[in-house]
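Heads up, one of the protein chains got dropped from this complex, but the rest are sitting where they should.
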């Protein structure tokens, strides 16, 4: 499925991430879903609409035009600045599990022909946590957008700052927010998309600083964790607390967009904000509608 | 009392505004107060602290250094652009009642030696309502502050826009806010003081646009009227609704300052914001503390 | 506020009301008794239409108030659906709540990117309750400002559609600082570094309207109104008699024609005979043609010159003597 990516070592990812069984059980509606059907449907439960989490690579694939992605800083990774017990091992495990070097993939690509810098956090890599490398890559992506006069699109999925890097991880909030601030000052668009879950330090920095903020349905979005809050306030929180829909109602995000509409919505925003468009528009970049998006996913699943 | 003002025709104001009896009844605590004592105390009830309303001239007197005031646009007044039934008569009555030409007095003066442009709305003039002339005078005051590189201090007391001038009075919100916006852009300070009552269109324009917003204790501050709100929500509002203290708690104003501390607080702010100071500092401008303020009022009351 | 309208106030109104009542009575009779009264009804219809024509030909200010408030008058969503393409609605003030009484959207007008804000009156009671009858809370004004800042960042024109009874007289709106929110919007719009076109399509109710109505060009539909206070409120305060609203409507000079004479409105956009509700698409076309005329020229001027002109415009409004 991943032949359009320039890093072949990622190609083993999909199989590990999706165990081999023919059927998957939806965690929300408990229905058994034929796995191929689930993948064809962009990993959205066809029964109840539950949006299963995606890996960064899956996200890139359903978002970008085929063969359009040029990754940057592919090898960039965090070190162990604090000599934090067990951190190197965890980092190594995450690398092996995901095939990536860090919890974010960044690069340049096109969406329906519109050129953009893009970053996608990978929740499967140490919970998408932001350490020095994630902060660095997000800042560089923002700077690259500014330098090349392109938009920035960030898909977030993160548990927050990476505590194994101590205050250095906290400083990534400042680094990324400052970089995004420069992009704003320079007048280029920044679209932030929050996926399930986007919490902690990532929300308290670049994820909440988009010119436009989108979110996937049902995505958990918040700063503090539900359990900690329940301990503080000593009562149960409503079920929809910190969901994308809750945040929409509270005025914190612009739109909740289903996965099948996400690509076309982002493309429309890029177009609106004047993103340059490559000519000719890539083959795979037909006007984005649910069907093309699904068939793209479907065909790639078949490629496996 | 008003010999320091350049417009002698105002000198009859104080007596008319304060009927001749020796005793005044405090509307809050119902105590009978010896009128001279009330005036010595800046018209603050010595029993309960109730801040009685002041005329614009009284306000100028307890705020500015003696003999420092140079009024601008003294004769400027509204016409009757809509030929609104009864408006010319009301305007005439207000002029006769207050001795002023409009619901705001503007000019330049010093406060503890600090030079400032100042405007004071007069609730006794058609409820301090803002028509074309009030808007024009506030805008001119703001422009004069900008031209002369001085701060602007506005004391507001108003029922809102002057409906007899229709949409032209509504446009004064835009005119004054735009003028204040230019003062902000030019980097000069603007201190807004809300006195009882400041409501309607004046709150929805320059009064809420101060760099710092002060209010007198108990002042009514709000956009919509209490009775209209109670009709809408169909229950009684709490007693403190729309008071200065309520607004402080709601984060809408910076400080509630007693009348005896107002002059020194404004002076301190002017000093902080770098207002130029005249040398030598005027005689009456000793460091402002409650006592000097009281004695100033007391001596002027004795002058009557 | 959306007030209950008092009855009609002129002889023509009364004639029309009588005729309409009679027509209704005959219709019911014909239905219930299964008799043919078509001829009689047609005659009365013709007469009613004559009276309507007389009224519409020269509607009184109070008639115009009622046209501006007409429940069938085109709403913001009608204008947006018809005038723009590629609409992406944005939500929320990023502070407290998304206010459905205010709409904010990115869109294209004939291909050109614009930012749309506007009061979002509902089409029926259910929608109106959800949208507070088009009366924003502070968070509505703040949402509009947030999205206008986006327009500023990208140098796209703002098109603001005004249709509100006014600011909301509610306790929470006060607590969250609606005065501050309106004042802030007015100040920021007065110096927003991109062009702003204001279109008053229905009710331009006081501060709640002005909060999104400071701009470089103010257009107004023929039977829209724009006023510092509702006629009912004005009558109640001045004459302690809300039923004198018709007189107040006349006194306040709240019609498009009046406001053009006072230089508050730059251009009056014609409505179909009898009002926008009789042919919504025609009213929308009227707005479209104005946007076609004005939008290409907007933003041609250097920003500083545009801001000077905008300032001078509001600075000049009002009549004084010295």
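Order of writing sets the labels: A, B and C. Residues in every chain begin at 1.
In the analysis below, contacts are C-beta pairs under 8 Å (C-beta built on N, C-alpha and C of every residue); 3 or more make two chains touch, one makes a residue touch a chain.
In this text the structure is predicted, and so the values were computed from the model without any measurement.
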item	value
Omitted chain - touching chains that are shown	A, B, C
Candidates A:41, A:63, A:106 or A:169 - the one touching the absent chain	A:169
Residue of C:73, C:94 or C:244 touching the missing chain in the full complex	C:94
Chain A residues that touch the omitted chain in the full complex	73, 75-79, 81-82, 84-86, 131-133, 135-136, 139, 161, 163, 165-175, 177-182, 184-185, 200-201, 203-209, 222-225, 228-229, 231-233, 237, 241-242, 250-252
Touching residues on chain B - with respect to the absent chain	184, 187, 189, 208, 211-212, 248-255, 265, 268-269, 271-274
Where the missing chain touches chain C, by residue	94-96, 138, 142, 176-177, 180, 184
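In the analysis below, only the chains that are shown with their structure count from here on.
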item	value
Topological distance between chain A and chain B, in contact steps	2
Inter-chain centre distance, chain B versus chain C - centres from mean C-alpha coordinates, in Å	34
Two or more partner chains touched - positions in chain C	none
